[in-house]
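Of the protein chains in this complex, one is absent; all others appear in place.
Naming follows writing order (A, B and C), and every chain is counted from residue 1.
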Amino acid sequence: MIIVLKPEASADVAQELLDRIAEKGLKPLHMPGAERVVLGALGDERVLAELALESHPMVESLKPILAPYKLVSREMHPHDTVVRLGRTAIGGRGFTVIAGPCAVETESQMRNTIAATKAAGADAIRAGAYKPRTSPYAFQGHGIEGLKILRATGDEFGLPVVTEVMETADVEVVAEYADALQIGARNMQNYALLRSVGRSGKPVVLKRGMAAKVEDLLLAAEYLLAEGNEQVVLCERGIRTFETATRNTLDLNAIPYIKQKTHLPVLVDPSHGTGIRDLVAPMALAAAACGADGILVEVHEDPAVAWSDGAQSLYPHQFAQLMANLAPICAAVGRQLAA
Amino acid sequence: MIIVLKPEASADVAQELLDRIAEKGLKPLHMPGAERVVLGALGDERVLAELALESHPMVESLKPILAPYKLVSREMHPHDTVVRLGRTAIGGRGFTVIAGPCAVETESQMRNTIAATKAAGADAIRAGAYKPRTSPYAFQGHGIEGLKILRATGDEFGLPVVTEVMETADVEVVAEYADALQIGARNMQNYALLRSVGRSGKPVVLKRGMAAKVEDLLLAAEYLLAEGNEQVVLCERGIRTFETATRNTLDLNAIPYIKQKTHLPVLVDPSHGTGIRDLVAPMALAAAACGADGILVEVHEDPAVAWSDGAQSLYPHQFAQLMANLAPICAAVGRQLAA
Amino acid sequence: MIIVLKPEASADVAQELLDRIAEKGLKPLHMPGAERVVLGALGDERVLAELALESHPMVESLKPILAPYKLVSREMHPHDTVVRLGRTAIGGRGFTVIAGPCAVETESQMRNTIAATKAAGADAIRAGAYKPRTSPYAFQGHGIEGLKILRATGDEFGLPVVTEVMETADVEVVAEYADALQIGARNMQNYALLRSVGRSGKPVVLKRGMAAKVEDLLLAAEYLLAEGNEQVVLCERGIRTFETATRNTLDLNAIPYIKQKTHLPVLVDPSHGTGIRDLVAPMALAAAACGADGILVEVHEDPAVAWSDGAQSLYPHQFAQLMANLAPICAAVGRQLAA
Partner (left out) sequence: MIIVLKPEASADVAQELLDRIAEKGLKPLHMPGAERVVLGALGDERVLAELALESHPMVESLKPILAPYKLVSREMHPHDTVVRLGRTAIGGRGFTVIAGPCAVETESQMRNTIAATKAAGADAIRAGAYKPRTSPYAFQGHGIEGLKILRATGDEFGLPVVTEVMETADVEVVAEYADALQIGARNMQNYALLRSVGRSGKPVVLKRGMAAKVEDLLLAAEYLLAEGNEQVVLCERGIRTFETATRNTLDLNAIPYIKQKTHLPVLVDPSHGTGIRDLVAPMALAAAACGADGILVEVHEDPAVAWSDGAQSLYPHQFAQLMANLAPICAAVGRQLAA
């Protein structure tokens, strides 16, 4: 940690802070300059959080030297983590495609949609039984009945299922029916939920919040790993910016950046990342090209009558075309789609 | 609702959509232009959500005519709602000052801090027993022990207490000890929590999320009112933008805008809104000048040793100075501080 | 144009506005609803700008039906524009790679760098003689001497050169030495410069501003086309968001969106779009995968000693590797790199 003092800070202040650093077991450094006094603290600076140095009225600014996360860091764990999702693996040489409707609507909607995605080569199913909706007047999901339909569909087609859990009280029941638990963008910093899902031991898909920096996402994942759960998949799904042409701004820069910083696999959700059906396929290809480990994509048997997110859902024939187009892109970057 | 069709939409598509609008009980309108066909749906367009018109491949764009919220809308409820917080009222002629430390640390820290804020004229206490922290390694609050200290402090000084609740499982216990429940920025779209807090019947302070548009905030409040709870106070606490000089960008534009759109009172949190101690007082004055109903402000007996948020906490003497400076500003806009 | 009136608007106001619409030669529509009166104006609504309807105190909101740009619109001009840059074409089946250092530093730096980019297959040269720098104390470019070195390098290697022009007074001299004029992100809404460059008749590379919506970019391009210059290439180079891990947030969503809306070709600048050397290649591949017509990329013979932007400049061997990796991605999307 580097600590820059204000110009008016006295020598006594510098000494006081150096003493506090030493008490924490770090090596203190004193660097008096012409315009500012700079202090340093070498060692595991995370323990300095307790000193709350930024609160001192004579501290101008701080610069941490190390990342604030540990367990998710590639420095601590250089090899890629592979997350098992039924017979599918996320994070290895394969490029994983998780497809399905926004919400579980009916048995036939699920069957027809997943029959199509499976035929086109999808590896797993996504669909929501609990839906976070901006308006209280919008469809909120079928709950347990939805989970049952989802499970039955997964079993019928032999595909693992990923579905969102929105509160700690539901973690147990969702974990009973699903192969992986999704934490949605709005709940990325719902710490009670993170801890509860971490303790469930189930594979987790953690979506980036709309206002979350990549560092915030990694710290949210750190909550999961701190509970002993290493089966964590990150998911970039677009951030909120000033651009209104698209629903969100898909931040693909985050993909190679995340791959540098962490050993966890990372997916891209081009459906929420764009909000516009015609942009989903190009951005799915871009995700594969820049190193994502897979995609999470919305497909509906008939998007024009979908109960939610229809505008960003692919038609089955569009999904089949996307799979065909993904194959050579994956090959070009040394990945492969499931057979 | 206005529906603009794509240039290639056929007359059959237009007719199909007009029929669906009519089936929902709205009055359909057909406006064929040279370059686009425009459809209209007059009436309570909220029922159109079920039609998911934006999903139709021949729909280019939609424009709602009415706001998506109802119960929070000033159109439905023109008079200002006044929220009772013990002997304090938020939303009337008074300007309410809720002050206290970020977190409950110790009995003496609470007593010393609140003795000072009360002496300076604060109306209520804020302090957290459950703390949402970006890092799992940061202090997470004392939980129930913190609630007990908070309650005892409130009773000792005769001031109502506001504190954050982070998950549905805690709503009951927090409601037992606190006079009002705060929903934090990170949980503004935690819908399970919103419903649970709504059902508690307790006054609520709902903070705006870091990526939430004002409309999203009002829809989150709609969840609370939809559960029968009208004792809702909104709180602007800064949004996340590209500016890094301050922790957040305090969006004071939102204050007069919110006062136009809703009957609910609105507070400003200049502590989180700036993140910098020296900016808190000027922004508190600005909040009063532009029509806020009060402030939520962090004060600590000794910010330099605060366990969290010390950099944005006022010293007691700074808070006393702020109260002195607030008085003439409040008077200038026809409000008054509590005696 | 759809015009929503405020609830308190009288029938007289509606009539007044309908009359003003009719006077402009548009077909007025009156749609009285239970909660709002809605008016419509069918026809070329761009003439309505003169009415400034948004200024009327009884107008609640407006919704344009048509895009505000014309000449750049694909609706008016369905076929792709191909921009000629010496022997290179931007916008056809080829994927164009324009590479070079941030700034012209010395003759040998240019020669060594371009020898390497040409050998690896680059189609054109980029380098700045006039540099917009945030700080007045940073290197501002060599000016005319830089243009001469740039021209000589282009001639030596038989490659066209693209370089930035920063003010109208320099348009003539830059046009004399360069094959295409670049308008930088900071000048995207420098309308005097747009008009001057438009009149020059030279091919233009127009970079998106850091706070520019895609619609703003298209309107800036409209200024160029309105001067009779159709040789316009757009360039996405990242927007400014809250994310600080990368210099900018590269908005690749914009690529397929722009291809839908306009006939102009579009490049991606992954160097400024990320600001980090190791992210440049993955994002260049992503750009190719999602449909960009080429890239503008910074390469330097020795980035560690570059006078500017070294942190985002590729080493020559990294550029050669990128070209090798681009080839199969381009092939996968039906494009080809120059031989």
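Quick note on the criterion: a contact is a pair of C-beta atoms (placed from the backbone, for glycine too) under 8 Å apart; a residue touches a chain by one contact, two chains touch by 3 or more.
Bear in mind that the values here come from a model prediction, so they are computed numbers and not experimental data.
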Worksheet item: Among the options C:22, C:76, C:119 or C:138, which residue touches the chain absent from this view?
Response: C:138
Discussion item. Which parts of chain C face the unshown chain closely enough to count as touching?
Written reply: 46, 49-50, 52, 54-57, 68-69, 132-140, 166-170, 186-187, 189-193, 209-211, 216, 219, 222-223, 226, 239-240, 277, 303-311, 313
Practice prompt. Can you list, in ascending order, the chain A residues touching the missing chain?
Written response: 2, 4, 7, 27, 29, 31-36, 38, 40, 42-44, 63, 65-66, 75, 240-242, 244
Response to the item:
Had the left-out chain been drawn, it would touch chain B at residues 211, 213-215, 239, 241-246, 249-257, 260, 273-274, 276, 278-279, 282-283, 285-291, 325, 328-329, 331-333
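One rule holds for everything that comes next: only the chains that are shown with their structure count from here on.
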Discussion item. Centre to centre, using CA atoms, which chain is the farthest one from chain A?
Written reply: C
Worksheet item: Per the centroid of Cα atoms for each chain, what is the distance between chain A and chain B, given in Å?
Response: 26
Item to complete: Please compute the C-alpha centroid of chain A, do the same for chain C, then give the distance between them in whole Å.
Response: 31
Discussion item. Residues of chain B that contact two or more other chains, please.
Written reply: 240
